[in-house]
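Structure incoming, see below.
Shown here: the complex without one of its protein chains, the others still in place.
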Amino acid sequence: MITLTEAPFEPGALLTAFCVGRAETGAVASFVGLARAEQGQAAALELEAYPGFTDAAIQDFAEAAKARFSLHDYRIVHRTGHIAPGEAIVFVATAAGHRRAAFEACDFLMDWLKSRAPFWKKEHGPGGARWIEPTDRDRTDASRWDQE
Amino acid sequence: MITLTEAPFEPGALLTAFCVGRAETGAVASFVGLARAEQGQAAALELEAYPGFTDAAIQDFAEAAKARFSLHDYRIVHRTGHIAPGEAIVFVATAAGHRRAAFEACDFLMDWLKSRAPFWKKEHGPGGARWIEPTDRDRTDASRWDQE
Amino acid sequence: MARVLLFGRLADQAGWRDRAIEAMSLSALRAVIAGDDPDLAEALSGPGVQVAVDKTVVRGEAALLASTEVAFLPPMSGG
Partner (left out) sequence: MARVLLFGRLADQAGWRDRAIEAMSLSALRAVIAGDDPDLAEALSGPGVQVAVDKTVVRGEAALLASTEVAFLPPMSGG
């Protein structure tokens, strides 16, 4: 399931809900991306999505990941709008029979979400606001999966 | 922080507590290992630890991982005693500046916990109880880190 | 009347993010925008800007019906 939300969300509550009733799931990997304060350099983060387009693109990618890694299930929640330092930006959880698949699928989903998902990101800092492009590190992380 | 507990625990509550107040932590990776029902083949799991020895060994290993991956923090909770299918056996969370370190450290800790940590595991199934040794897969996963 | 949506830096540049524009095709739409704001029209054709028609990315020309949604998407940053 995929959710885009303008409201802050609580990763622990999502993990609790995701783990319930999984008698045959041995492994749940999860990831929480938090807005860093950057020692006051990043006052606030603004994330724009295109509702109906962004969530559909995430869903397509997540279903492909589910097939690739034989996942039992996944859960993705992504903030949009203004995000304060310390708040959660993204939560991804993956459920699988064994831990290797759960970890790799979670990592795979995060690399794509951080570098290629249809969001537009603006940082409001002391020097004003600027739109962000993916970092080289994000591109490298995401491209790790391309050769396989 | 490391906790061994005979009582069931709630992974989501641990994740919530772990994420609080992390203004400079960009990434929290976590893993929950759950007792599989194995279609009724595994009726219950029993895990024995040696208090004071098992937790000290985990702490030594986790501190080395913290240094190796430049972690901000980690949290490990491990069940002992009788564990019913669907219950959480282990929770590991890692906090780092960026996601690659958080994921790799969590994976690294889990590989060691599942294959080399000082626990003794017994499965109570329909055919009786048997003590478990690490699987070849566990040994392979853990040895991935040895060459580096 | 196509519904035109701008995202990211394109909306900042234009000063709007959602506008109804009368046009029968994408090229006609671009011409209308160019008459109103030449700098914006140039930005909409800039490197890495994708166009989605009713939430599907298209390349080249597309016919626009009434109530078609046209979105101009600058390079995506990831989340």
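We call the chains A, B and C, going by the order they appear; numbering starts again at 1 in every chain.
The working rule: a residue touches a chain if its C-beta (ideal position, glycine included) is under 8 Å from a C-beta of that chain, and two chains touch if they have at least 3 such contacts.
Here the structure is a predicted model, which is why all the values come from computation and not from measurement.
Undergrad: Can you pull out the displayed chains that the omitted chain is in contact with?
TA: Taken over the complete structure, the missing chain's partners among displayed chains are B.
Undergrad: For the chain that's not shown, point to the residue among B:14, B:34, B:62 or B:90 touching it.
TA: If we include the chain that is not displayed, B:90 is the one touching it.
Undergrad: Could you pull out which residues of subunit B are in touch with the chain that's been left out?
TA: Residues in contact with the chain left out: 33, 47-48, 50, 52-53, 56, 78, 89-90, 112-122, 131-134, 138.
Assume only the chains that are shown with their structure count from here on.
Undergrad: Using CA atoms only, can you tell me which chain is the most central one in this structure?
TA: A
Undergrad: If you average the CA atoms of subunit B and of subunit C, how far apart do the two points sit, in angstrom?
TA: Centre-to-centre distance between subunit B and subunit C: 50 Å.
Undergrad: Per the centroid of Cα atoms for each chain, what is the distance between subunit A and subunit B, given in Å?
TA: Once rounded, the distance between the two centres reads 23 Å.
Undergrad: Two-or-more-chain contact residues of subunit A, please, as numbers and ranges.
TA: If we look for residues of subunit A contacting two or more partner chains, we find 33, 114.
Undergrad: Touching at least two other chains at once: which residues of subunit C meet that condition?
TA: none
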